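Yeah, one chain of the complex is gone here, protein chain that is, but the others are all in their spots.
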């Protein structure tokens, strides 16, 4: 059965009054103004609904070509505004709500493309989508409303829960377990062998990696990110955590719940990252260390040692962010400091000479 | 129809005289010498045509086994040379020309492999190649002479122009637009969701990413590089720009024209990079900042703030490259500076004591 619903290019077409009513907002201007698209305020075009969430962008309110703008309830324009205004409590969360509504209106893929490979022993929900050239191994289970896009690979014994989206070309090695409401973007690799070798007379013996990866509910994993399987036991990404693109999560790592990690960060083997952390892009975390809960790590930092909870750190090796800022200033002034010391040295020589006279 | 032309292993087989004539060069030595391959001068073998583009390699002219060498018109050997010399204006651009000629001689893939998936509503040029297990979604268009290699994925509504090469396993999400003469290497992911989440009571709500990615004409994108779709509007890579492998381009980023970015660099959300920039490997660029035109950024730099045009910067946070070089020297001398200050401290104590006597 090949029943992908055709994508239709219709988008939203609402009046400002309808949107205000949906968002419990108040209209200043013409309620009948039609909008059919969303935009950033600096890119507003006629027909667009835009928003003002950051005060820095206030001047665009007076120049944007957008037909309507979501603003805070306490916003009072200082000049004339051409656009209709919709006053709401929180413009940013309103625009997020509208984005998600538009996204929900897109037809969803369903059914099974005829060119896919589903093993006889697999247990695939009738309410799942399996795309063309997807490979579903032996004893795999796929829950309801889960969408497995074309060219994805689920190795033997993989379990994928309900309402997941596995984008094209994702590779999930045997035995890995994916929870519910998980999104994995194209090219991500879940469950490749951990990097484990025993030195042996100048060469290396591979240590088999017989563990797996467990991705808990509500996790999102970015494009081309890699999460390696454990040597024994499980590499684990806990519920609600969001990983950006091109991240490396090594074997036996545990990433806590509701943590966000930006692109190209790397976490070495057996490290533990806490809950509710925010980790910047290109950060490197050493193996076998613990990062506490609610830790913020600035971009490109290197973390060689344990980090206490609630820390806010930056640099390589990372130090408290205030110390880092001070260090940067002092580094800039290092030439000056160097000159000062040279001058002092000369003055002391002069003084010493004088005293010896 | 399955009409891939067989690759033949014939390569060029020319005389030195023929090559000299092609390149408007002058032969010193035997015009009838045959060459059938190109090589670097330090790796030259009999039958190879090599080149001397960098003076540092001049000594290889006398020792190489290559049968012929492209040299500058003003090159005069100091010892005997076994190889035939071809004197030209610019050996490097001549070798580039020959490389491209050899590459053009390779047969090109054509037709459509029978195992691919082409949706009924797709508009694929009869003069395009669609490889096995490629997936062409609904309403996709593919221009003439474009080659879509095996296992590539073009989501619904994707547009790919003329003369493009989409290598195996490239994933292009729905709605993205690829210009003409674009090359995208294997494993690159174009149009995955931007990393956008709204904090909400200790967890994160996904913000739908309804924009797309636009790749303009003559762009090349490296293997496993990721370019995320915009939240609203477009993430854009402008004409003539070259991205190396494993680069992250976040949502709503704009990369200017004719800019080159080396491997593993990352550009955070909504940053703008100018035209004619050169950005080194593993550089990190923060979100919402602007990099001017003709900016050079050294490898591994971190860029937290706006950068003025024509800047030449290095380090984390990046500073002018001359300042960085000075800082590195002073950092090396930091132990010395520290000792000097300790000594001065003692001398001052001594002086103070003396004065107090």
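By written order: A and B. Residues from 1 in each chain.
Heads up, the rule we're going with is that a contact is a pair of C-beta atoms (placed from the backbone, for glycine too) under 8 Å apart; a residue touches a chain by one contact, two chains touch by 3 or more.
Computed from a prediction, not measured in an experiment: that's the story for all the values here.
> Which of these, A:33, A:282 or A:311, touches the one chain of the complex that we don't see?
Of all options in A:33, A:282 or A:311, contact with the hidden chain holds for A:282.
> Write down which of A:72, A:174 or A:294 is the residue touching the left-out chain.
Residue touching the absent chain, from the options given: A:174.
> For a quick check of understanding: of A:105, A:127 or A:232, which residue touches the chain that isn't displayed?
Going through A:105, A:127 or A:232 one by one, A:232 is the residue touching the chain not shown.
> Have a look at A:51, A:153 or A:167 and name the one touching the chain we're not showing.
Per the contact definition at the top, the residue touching the missing chain is A:153.
> Touch as defined at the start, partner being the missing chain; which of B:43, B:89, B:123 or B:144 qualifies?
B:43
> Even though one chain is hidden, which residues of subunit B still touch it in the full complex?
On the subunit B side, contact with the omitted chain comes from 4, 6-7, 9, 38-40, 43, 92-93, 96, 99-100, 102-103, 113, 115, 131-133, 149-151, 167-169, 183, 185-187, 218, 220, 222-224, 240, 242, 244-246, 258, 260, 262-264, 276, 281-282, 299-300, 316, 328, 331-332, 334-335, 337-338, 341, 344-345, 348, 351-352, 355.
> Using the document's contact rule, name the residues of subunit A that touch the chain not shown here.
The list for subunit A reads 115, 117, 119, 121, 133, 135, 137-139, 151, 153, 155-157, 169, 171, 173-174, 187, 189, 192-193, 195, 197-198, 202-210, 224, 226, 228, 231-233, 246, 248, 250, 252, 264, 266, 268, 282, 284, 286, 302, 304, 316-317, 319, 323, 326-327, 330-331, 333, 337, 340-341, 344, 347-348, 351, 354-355.
As a convention for this text, only the chains that are shown with their structure count from here on.
> Give, as an integer number of Å, the spacing between the C-alpha centres of subunit B and subunit A.
25
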